[in-house]
Structures are given as structure tokens and as C-alpha cells.
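A single protein chain has been omitted; all remaining protein chains appear in their positions.
When the chains are written out, they are named A and B in that same order, and each has its own residue count from 1.
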Amino acid sequence: MSDYSLPNPGTIEAVVSDEPRGTLLETLHEWVITVDHKRLGILYILYSTFFLLVAGAEALFIRIQLAFPHNHFLSAQVYNRFFTMHGTTMVFLVGMPFLFGFGNYVVPLQIGARDMAFPRLNAFSFWLTAFGGLLLYYSFLGGGGLYGVGNAPDVGWFAYAPLTARSFSPGHATDYWALALIVSGFGTFGTAINIIATVVSMRCKGMTLMRMPLFTWLMLVVSMLTLVTITPLTAAQFMLLIDRYLGGHFFDTQAGGSSLIWIHFFWIFGHPEVYVLVLPAFAIANEIIPVFSRKAIFGYPAMVAASVGIMFVSLSVWAHHMFTVGMTSTSNAFFTLSTMLVGVPTGIKIFNWIATLWGGRIRFTTPMLFCIGFLFQFLIAGLTGIMLSVSPWDWQLHNSYFVIAHFHYVLVGAVVFCIFAALYFWYPKATGRLMNETLGKWHFWLFLIGFHITFDTMHFLGLLGMPRSIYTYQPDRGWNFLNLVVSLGGMVQGVAVLIFAYNFIASLFQGEIAGDDPWDAWTLEWTTSSPPPVYNFEEPPEVHSRRPLWDLKHPDDPDWEYEA
Amino acid sequence: MVNEQNLEQGNGELIEIPAGTAWPIILAFGAMLCFASLVTSIGVGLVGALLTGCGIVGWFKQVFPHEHHAFVPVVRRRFVPASSRRTVAHIQVSEVHRAYLPVESYPMVAGLRGGIAGGIVMIFPALLYGYLTQHSIWYAVNLLGGAGVAHWTNPSTADIAAFHWNGLIVATVIHAAVCSLIGLLYGAMLPMWPKRPILLGGLIAPLLWTGLLHSILGFVNPAFNARIAWGWFALSEILFGIVAGIVVTRTGKIRTHQALPFVLRMGIEAKEFNPPKGNQP
Partner (left out) sequence: MSTVSTRLPVRAAEWHLPYKGRVGMSALIAGESAIFTIFVVAYVFYLGKSVTGPRPSDVLEVPIIGTICLLSSSLTIWRAERAIEDDRMGSFTAWLGATIVLAITFLIGTASEWKKLIYQDGLTISTNLFGTTFYSLVGLHATHVVIGLALLSSAFLFSLFGRVDSRQSERFGAVALYWHFVDGVWVVVFSVVYLIGR
């Protein structure tokens, strides 16, 4: 930012202003060269919305294939590619970009900054993520397989060795997987650095750490976790590429290498990654629940401590994905106990949210509905998580649909619900118009019903012994009816998401004008106009409490009188 | 917040923001092409390397020696903070709630100390039991330690009565851990019933604990369960509790956090309980 004194007015390079819109090309050019955190945030969100639709369509294809026994709607090869790409896309191209998109858009506004700490790095990170995603999907066309046809990765999203070795996965599909994720991983790494530097160094006057909005706090925690989470994956993928291109032996069991170490490395990334995805969901709930309960968040310090606690505990639980590889009973006991320990800080959070709701004047708007759905579903997801953390139970149900149901409860029931809540919540800030509430409620209820039809049923399929990643199944297993139900639930969710997509686009033109502060909220982003000007705030704001806008709205009863 | 006095002034004022630049996207595209060349062709890599080089140089020029800025004119606006709900309600916490909570209790450490003391005293009836019934003081030790020695399957009585050093170690660890944990739990429970620590520790807790163990010991440690003498067990538990209770009563009481209002301890606000402002930094 302003490292040096202002140059004299004669040297001003370009004056960007809100003149009438230029041609399409000019607008496009502005968006491509932008370093503005708000535009990049919007780009992130549009990008991940696009991939949400793509990966959602892949999921529907998977479900159509599994709706009936002995179905041949997809070929087995295409089926493998689809579940690999569904998982990879949802985690790397939907989940993380969405959450970093919100972080990008909201964090500088909440801390009263003009932009991110490193605006150019921010643009660079976004484009790396975006090009990484495109490279991954280019594999459908360019990943020359055995027969010279396009071939997407088909090794599962965790790409276990030795399946990924040259001899078992010829062609370039697996390389596309590794390369695309390395590229987008660097992008994620850059964004994480940027958010940390922004939160630490760009806060406005008076915004001490214990006055930061909880959304910002959790984005800081998530970014710190991301730093040590995405990098092990990048390192392991470099090892994989060394094996595949230079003839290395990291995961080559013939030469003394170990496939087990890949599993360790992957889950050292993979488990904290779950928290990278779910902590921003907590962050969103932390903003939305108090606003629509008309109460300050209950137990702010406990929330901060719990988030930091989750960050540390989540680094020591990865091997609960590996109970079936045959570890010593000491390791099993350690990872069982450390996994159960995660339940403590998350339990604190759930109680705090409930206590925030308690006695509040709750307004059931669409964002609030999604957050309440999140509360219930996250509770169930946490409980099945504790069931699975018990290693003997996991031995029975590992790689079954029970596990699939559990993590979809986390990733859809918690993360996607909160993402939708955040989209409804901050849409008026970004566009100046509110999304349609009626359509929003349709979206919520259909999505909720579809979600429960799909994923509640999946638990039973898992208990009945249906393993994950299977192409099809025999009709005499007793899974037919439940599978059909799961697939139908998936369709209901698909319809709900289409309603959302229509609402998202239509509200841009027909939505009700929002005004600066449509939700009667309390953080700094609602003090500026909707959409905010390119410089965010005319004057750098100064805050005296956790709810600066509350202080302004209630000058007779400001918050800083209560906060130590 | 927005400084009200300055709102009307400064029309035509400019704010500097980072200038837009195409170099990051070029660098990102170049880097992606470099990686993509591994799965496509060397030509792609060359283009990628070229773009990467241009991107680095261009970016460097953007930020060195001075970061480029664009200037945007400020559009002055007035933000009027308005809330549709003007009335503020505060959680009412009546003082009557507080009358039933102890404002003075024993410190948690007292429970821990009691647990340790009780654990030491408890050893004697256990050893006595082993000596009287099996003529071996190691009998009780091995019954407990066997829980930790996983390969002990169906041991004979003579086996259990003999000395096993790993049985002794495991038993010591289990005994020490359980006694201090129970002591800690006892300390945590003390505020619930602070007036009668010996009754709580010496009678109620041992009976509950014995009952709990009686119902689950069959799953936890079948060998132990088959041989345990519940009378002796309850006796040592009660001895443990009485000793722990005595140790606790000899410790002085302290004022608990209960003296502070609940809302304050939980970090939320309430109009009635403004913290004393005087001693804050």
C-alpha cells in the first residue's frame, strides 16, 4: 500500500471512476487485470459456483448409475473418472475457493482495510487456482489414455499408491491430477499467506485481536491451518511426480518403497483439510446466527479458544482414516482418543450457538434457516464422526457408505449449507440487491428434504454393508430400494440448486434494492455502500468494540461499556 | 468510525488504491503452462517459461522501487446508522438464583491431594485382602495389573498370586492415574456439596463407583471380575473416600468464581453486572 509519500498530482497514472459502463471488452479487461479484493472475491465465488454445478452434475450421474442394480448407464471407466473428479472438484475447486472467496471479500471489509495486504499476490493466487482447475478438466480432452482418447483421473480423490504408479496408471491422467492440484495448491497457499498478513497487519484503528469479528478470527485460523495442510499434499504430489517422471521409488513397493507412507502423507493433508473446509462454515454461522437472533454472540472468548483448539487438535488425528491398514494398538488408541478430543471444542461451539439463539428475537430469513439446518446436521455429523473414531467400529464400517454418509453430512450438511447461507447473507452487499426470499425458502426446504432423503438413507446402506466406489451391485443384496431413494434425494437437491442458480442470476436484475445495511447487522462491512466503492471506506474507520455498528446505532448503550 | 466532521469536506479528494495489473494473470498462466508441459509437449513449456519470465519482470517493475497506485475520486456519502429495533433488552439475572450456589468451596487441588492420600491408604486393605485370602500380597496387584497386560489370558490363581514385575508396574500406573483422576473429579464435584466432604467422598462416591464398576467390570476385565470380592472392594473404596474427605476438610476454603455472576464468567454482557471499571488498565 502506501509505502511512500504521495506523488504530486501531475504523476497520477490512471483515474478509475464510476463512469458509465464501457464496452463489454473494457469491462472484461478491468476484471482480468483487477487486484481489488472484492472483485477477486466475486471471481472466486463465480468460479466455484460453476464447478459446484459441474461436480454436482457428476454426482447425479453417479447416482443414476447406482439407482438400479446391474445398471450400465455409465461405463465402469467413466464411473471411476466421475467419482474421482467429483471428489477432487468438490474439495479443491468448490469448497476451498468458495471459502477463500468469502474470506477475500469480507475480511478486509470487516477489519476496515482498503484492500488485502498483497493485492497482486491475491490476483496471482486466484488465477493459479482457476488455471489449476481448468488444467484438471482439460484432462477429459487431453489426458491421452491407453487408447489415445481423453482420460480424466480415475484413481480416487486420495489417489492411493501403488495404483498411481506408472505400471498401474499408464497415460497422463494421474499426472493431470497431481499437476493441477499442485498449481491450485500454490494458489491456495498464496491466499492463506495473504489473509494472515491482512488480518495481522491491516486492521483499522482500535481493532484489537479480541475485537475482531469472529468471521475474521476464523479465517485467520483457517489460513494458518491451510499453511501447514496444503503444503504436505504438494510435497507428496511432487514425490509422486518424481516417481512417475524420473523413476523415483518413493511409493514403489518393488524397490523398498512404501505405499503406506503415501496414505500417511495424504491424510496428514486430508484430515486438517476437513477443518479447513468446516471452520469457514463455523465462521459464517458465527456472523449470521447473532445477527438474526438479535443478540451478541455468546461466549466470544470461548469461541476463539475453541477455534484455535480445533486447529491444533486437527493436526494430530489424521490416522483415523487408516485404522484398517493395521497400525499398532497404541496408535489406534492414540488416534481414537485424539479424534474424540475434537468433539470437545466443537461441542463448545454448538453450545455457544444454541446459547446465542436462546432468548433471542429470531428472524427466520433464508440465511438463518440455512444456519439452523447447519446446526442440526453438524451435530449429527459430529456424532457419527465420534462413532467412526472408535477403531473397532471403524474396522467394521471403513470404506462403506456409512463413511460416505458421515463426511457428506459434514461437507454438505455443514459446509454447503453455510456457503448457501453466506451467499444469501452477503449477496446484497456485493450486488446492492437482495435475493428473492420466496425462492430462497423454496431452495432451503427442497435442499433440506433432498439432503436428508439422500444422506440419512446412505447411513443405512453403509450399515447393510455397501462399500464405496463400487460400479454396480447384485440385485439380491437388499440395497435396491435404498439406493433408489438415495438417487431420488439427489435429484431433489439438484432441483433445489437449480432454483438457487435462477434466483442468483434473476435477483441481480430484479432483486429488491438492499441499501447499506439490509439485515440490521453490526460489523463494519455494513457501514459502507452496497456494493462498496473500490476504496471500501472514505475514511479509515475506528472501532471501540466487537460490534462497531451497534455502537453507532445505540449510542446510548454501546458495547464497549461491557467489554473489558 | 467514520469521522462525522470530515464528511462534507474534501470533495474531489482522491484515494490511492493498488493499480490493476495484468502481470499476475500472465505469471499464473505461464506457471500453469510450465506444469502442463509435463503432460503435453515441450512447446507449451517454452511458451510457459517465456510468460513466466515476462510475468516476473513485469510484476517486479510494478512494485519496485515504488508500488503502482491508481487514484480514485471519493464519492462522499452519509451513512446514517439506523436500526429498525430501537429498544434494547438486557438479560435479567435475578440475584435470587445465586443464593443456592456456594460462594466458598474447597480448591480443586484439595480433591487431587485427597485422591493421592486416599490412594496410598487404600493400598493397605487391598494388600491385606490378598494376604488373608491367597497368602500373597501380589494377588491384588496382579488382579489390577492384569488389565494392562493384554496377553494374560485365563491365568491360574497361582499365577496371579506370584510376583510379576510388569504386573506391578501396570498396576502402579493404573492405580496412580485412577486415584489422581478420581481425586480431581472429587475436587470438581466439591462445590456441589461443599458442606459435607466426608459424606460425599467417604460414602456416596465409593458406593456409586462400586456400583458402576460392578455393572461394567465384566466387559472391562473379565478375569478381575471373576475373582473380585466386592465386600473388600467396597471397604477399600470407603477407606479411600474417608481419607480423601479428611484431607479435603483440613484444607482451607477459598472463594469460588461463583462469587462472580454467571454472565460475567461466560463473557457475555448484562446491564446489571458492570465489571468494576476502576482497576482496569
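We take it that contacts are C-beta pairs under 8 Å (C-beta built on N, C-alpha and C of every residue); 3 or more make two chains touch, one makes a residue touch a chain.
All values derive from a computational prediction rather than experimental measurement.
Colleague: Among A:120, A:203, A:271 or A:429, which one touches the chain that has been omitted from the display?
Modeller: A:203
Colleague: Touching the left-out chain: which of A:231, A:472 or A:529?
Modeller: Result: among the candidates, A:231 touches the missing chain.
Colleague: One chain isn't shown here. Among A:44, A:157, A:265 or A:425, which residue touches it?
Modeller: For the chain that is not drawn, the touching residue is A:265.
Colleague: By the contact definition given up top, give the residues of chain A that touch the hidden chain.
Modeller: 3-4, 117-118, 121, 189, 192-194, 196-198, 200-203, 205-206, 223-224, 227-232, 234-236, 238-239, 242-243, 246-250, 255-258, 261, 265, 268, 544, 552, 555-556, 558, 560
Colleague: In terms of residues, what is the contact footprint of the unshown chain on chain B?
Modeller: 1, 4, 60, 64-65, 80
As a working rule, only the chains that are shown with their structure count from here on.
Colleague: Need the CA-centroid distance for the pair chain A / chain B, whole Å please.
Modeller: Their C-alpha centroids are separated by 26 Å.
Colleague: Considering only the defined contacts, which chain A positions touch chain B in the complex?
Modeller: Those residues of chain A that touch chain B are 1-4, 6, 12-18, 30, 32-36, 114-115, 119-121, 123-124, 127-128, 130-132, 134-135, 138-139, 142-143, 172, 175-176, 179, 182-183, 186-187, 241, 245, 294, 296, 298-302, 329, 359, 361, 516-517, 520, 527-529, 533-535, 537-539, 541-543, 548-549, 551-554, 557, 559, 561-564.
Colleague: What does chain B use to touch chain A in their complex?
Modeller: Of all residues in chain B, those touching chain A are 1-3, 6-7, 14-25, 27-29, 31-32, 35-36, 38-40, 59, 62-63, 66-77, 79, 81-86, 88, 91, 150, 266-269, 274-275, 280.
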